[in-house]
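What follows is a single structure, written as structure tokens, with notes after it.
A single protein chain has been omitted from the complex, and every remaining protein chain is retained in its original position.
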Amino acid sequence: MDLTFSATELAFRDEIRTWLRDNTQGEDWAPMDTEEGFEQHRGWERTLFDAGWSVPNWPAAYGGRECSLIEWLVYEEEYYLGGAPGRVNTNGITLLGPTLFSFGTQEQQDRFFPKMASGEEIWAQGWSEPDSGSDLASLKTTAVRDGDHFVVNGQKTWCSRGAWADWIFCIVRTDPDSERHRGLSYLLVPADAPGLTRRPVSRLDGEPAFAELFFDDCRVAADNLLGEEGQGWGVAMATASSERGLNLRAPGRFLAAATRLVALYRSVLDAGTVPDNGLREQVIDAYTDATAYRWQVYRKASELMHGGSMGSEASYMKVFWSELDVELHATALRLLGERGELSHHAPLADGGSWMTGYLFSLSGPIYAGTNEIQRNIIAERVLGLPRK
Amino acid sequence: MDLTFSATELAFRDEIRTWLRDNTQGEDWAPMDTEEGFEQHRGWERTLFDAGWSVPNWPAAYGGRECSLIEWLVYEEEYYLGGAPGRVNTNGITLLGPTLFSFGTQEQQDRFFPKMASGEEIWAQGWSEPDSGSDLASLKTTAVRDGDHFVVNGQKTWCSRGAWADWIFCIVRTDPDSERHRGLSYLLVPADAPGLTRRPVSRLDGEPAFAELFFDDCRVAADNLLGEEGQGWGVAMATASSERGLNLRAPGRFLAAATRLVALYRSVLDAGTVPDNGLREQVIDAYTDATAYRWQVYRKASELMHGGSMGSEASYMKVFWSELDVELHATALRLLGERGELSHHAPLADGGSWMTGYLFSLSGPIYAGTNEIQRNIIAERVLGLPRK
Amino acid sequence: MDFRFSDDQALFAETVRGILANECPPAAVRTAWDNDTGTIDGLWSTLAATGVVGKTAPEDQAGLGMGDVDLVRIMEELGWAACPEVVLEHTAVAVPLIAEGGTVAQRDRWLAPAAAGDARLSCSLGSDLVNGAAQADALVLRSGDEMHLVPVDAVDLTPQASVDETRRLATVAWEPSEETRMDADAAAIERAERRAAVAAAAQCVGIAQRLLDFTVEYVQERRQFGSPVGVNQAVKHHLADVGKAIEFARPMVYRAGWSLTAGAPDAAEASSMAKALASDAVDLACRSSLQCHGAIAYTVEYDLQLWLKRGWAMAAAWGTASHHRDLVGRSLGV
Partner (left out) sequence: MDFRFSDDQALFAETVRGILANECPPAAVRTAWDNDTGTIDGLWSTLAATGVVGKTAPEDQAGLGMGDVDLVRIMEELGWAACPEVVLEHTAVAVPLIAEGGTVAQRDRWLAPAAAGDARLSCSLGSDLVNGAAQADALVLRSGDEMHLVPVDAVDLTPQASVDETRRLATVAWEPSEETRMDADAAAIERAERRAAVAAAAQCVGIAQRLLDFTVEYVQERRQFGSPVGVNQAVKHHLADVGKAIEFARPMVYRAGWSLTAGAPDAAEASSMAKALASDAVDLACRSSLQCHGAIAYTVEYDLQLWLKRGWAMAAAWGTASHHRDLVGRSLGV
């Protein structure tokens, strides 16, 4: 065990820190899920890409710098502590990206990765359907082969960033007679495909961050199949448990938020408005949990870099970071007292609202498999409790 | 709504308060579940009985004073705030008692109630079996009719106060071919019945508070059947949901404990050993919850006194008081810091140990139906969620 | 000791529930999200005509002369319906404070119109934020140890957006003067704070109950993996815990309302306990109802959000659980 950052890792840290300091000054960021904000954030993706900081852990051929997993964690810490804007192409880079590396053909990788890295093509996820949320395997959207195309019919929903995305990665049923996990395929769909209609849906914070997608004899080139036809479930599950996927969410965001929370507590304490109970402990807990999450991630990364794998234990990660995030923001609201209800539109909220962050955090225990399902996975697959 | 205590209720309060003050001085109480303590507590039952304070809500004919439910709650509050010793015959008076009122024959009531009230006969509950805990209906102990007797064979366990009790109220299978809830009967068994062997089992605190009961062709007079043969499940369930049963546990105990907790916090605060975080809030929460429980119980009592009934909502009560009790004691242990681990045998624990109270509290979420089962009942029978 | 509401009290609450069912369904609440006033057309008049608005005004000023214990069930119903009208600010806080601590001129000028609903009042007892200030005719405002009654045309308002867009909050710039000053002493101000806490607590209980009702219905109907979502024990236990939180906050709220009306010695402690428990209950109800719904409830199109956002707002308004716990601690001497 050696928890010293190496000279290489430290140099890497200095480089990203300096670059961020020099490149994140002065701009006001519109919310990402407005039309204006979406394009503004797309521009930021390009800025990152041009400097080689969009996908630092990717191969150089696709705009990366092939950094190690540890360096990627360092990058993420610096990114959030530096207050840089959110990444509008996260769904592409962290969800589809690893899957495309594993299952994509050379042609597909060459076609999609450069534009994904530069933000020229922003990706959204089209998995859920109105009747298929937690129970994804019940999905009904069909894609029937017709020559060198698939003809897609059905409806997708809760498609994050779907209102303005350029491409959507979908799971569809290519064998109409199949049931449950069989007969599904993973299909990459251009947002301008004929027969695809999008309806923006406003998220809890009022921004149109979701879309409903209506496929009406929508034709998609068969080249856009990712993995084998009928093997979509396996491809999708690889995404979910990928070591660089959502479940190994970098600790930088939570450390940055916990640091902001500590600062908020100090400012409220100085103003004399914080009652002398529970809140101090909650602030300390949030900071402690963010730190524990940090070391857990570094530990897992060390194992992954040396041949380890992370299967169902990823569910521990997802439950922990998502509930930490909710508690952290709930504590901030308590600290704000009666001002806690203000939205980010309120002048008193000073441009950044903890309520908005709280609303965002509340999606964590729901998406990518609810925390109830994650706990089932922990109990059954990590601890070995009986399923039935 | 009128939450003023009436003149009668206030006079009642004064009377019990004065009597307790005059009659609880100076005696050292051995733990109830030791042989010595058991007899000492039996003597206290007699003292209460002689003064008319053993079963104040019972008919005068059996030693009560026919007080109202509200007065009984007042009595319990005074009892616990006055620091009077625990009631060794609680299982008889509060669990079997209401059932015997509902299902007992006149002869049975005349036979059992006076000695129950005076402590001459202490009762224990013989329901659970090694393979039948939460799933009580799977019990296997049989009682086969033989003339005017039943012949009982089988094993009971977790029989609280069973080591020295005089009588045990049991559920047994009188129809050996029956399954689940059918074919059960409720049988009152004298502890000296031939063929009954008892083995004391030490509780977590080391006191032999449980017994295992072994029935080996044990003969019990058929007169001791409570309710109809084969209807034992219904009789047992009436016990569990009785308005004066365990689920309407009087708030006095928790109010008294919360008051002690506040005093502990003050003393620790004065000594300067309590860190400035969470603990104050936990103390306030415990006191608040005990108060909320108090008003909830008075509210339910008001409804019950005027024709209302409490069915499955009793599960709310059981979950609330049992978890309040655990949290309250856990908070005390945190306040005690490194002294929290001391048992009541330690001189520094000053004769009364919060750890011992904590151990006791931990049985609350387990017995009389685990809190997991209570929450199922709430969801299914109060809220109407589907069973399957 | 009898904890049951009188028949009159129960009947009044039922009447209010009926009115709100007609005039304050979710679609109507949505109009208040989008319109200029944050209120529902005609609802204030109906509530005034029924006696809700003037319930606490003195009988010689066209009111019903009733107390907090008469209000708690009504406040629950207002919460249950997510009613956006400023009944809390007007009826539970401003009117009783003017009745108790207004000058003769203030009482004569405002009480009768307020009781009739012809004048609309809002108030702050110390918070920066005043709800519905722009729609009010006058505001009850605090300046240090004094309370003032200020016509709305004498103040400058800066709108402050709430997460709940029916709550038209504003910060207020104004000048205290001898003319605006009320006679209310510290004890009267403290009673007003308790009234606000209890009324807000009752609304929280109602909001929490609605969130629970909504969610119970959803998990009975929504099917995943071939069964209703509600068969899952995790869902059952989430909702049982919400039910428990409501079940034990409610009698505390009733007790606090009674203690305020009766002047019982536990009035201060009980009202803070009530708001602490009710804020926690609605907070839990928000979180668990959202979680048990899943993504469907994470949109503004689905009606649950109306109660989620009212719940978050009311959990904070008139004192967070932390604030009221602190007050309980002070009264316990810790």
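Some observations on this one:
By written order: A, B and C. Residues from 1 in each chain.
In this text, a contact is a pair of C-beta atoms (placed from the backbone, for glycine too) under 8 Å apart; a residue touches a chain by one contact, two chains touch by 3 or more.
Only a predicted model underlies this, so the values are computations on that prediction, with no experimental measurement involved.
Annotation: of B:86, B:206, B:230 or B:386, B:206 touches the absent chain (contact as defined above).
Considering the full assembly, A:1 is the residue among A:1, A:60 or A:271 that touches the omitted chain. Taking the complete complex into account, residues 128, 131-135, 138, 157-158, 201-204, 206, 210, 275-279, 326, 330, 333-334, 336-343, 345-349, 355, 358-359, 362-363, 365-367, 370-372, 375 of subunit B touch the chain not shown. Even with one chain removed from view, subunit A keeps its contact list with that chain: residues 1-6, 9, 70, 262, 265-266, 269, 280-281, 283-285, 287-289, 291-293, 295-296, 298-299, 301-303, 306, 313, 316, 319-320, 372, 374-376, 378-380, 382-388.
Seen across the whole complex, the unshown chain contacts subunit C at 232-234, 237.
Criterion: only the chains that are shown with their structure count from here on.
Mean C-alpha positions place subunit A and subunit C at a centre distance of 38 Å.
Distance from the subunit A centre to the subunit B centre is 52 Å, each centre being the mean of its Cα atoms. For subunit B, residues that reach two or more other chains under the stated contact definition are 280-281, 284. Across the assembly, subunit C contributes 235, 322, 325-326, 329 as residues in contact with two or more other chains.
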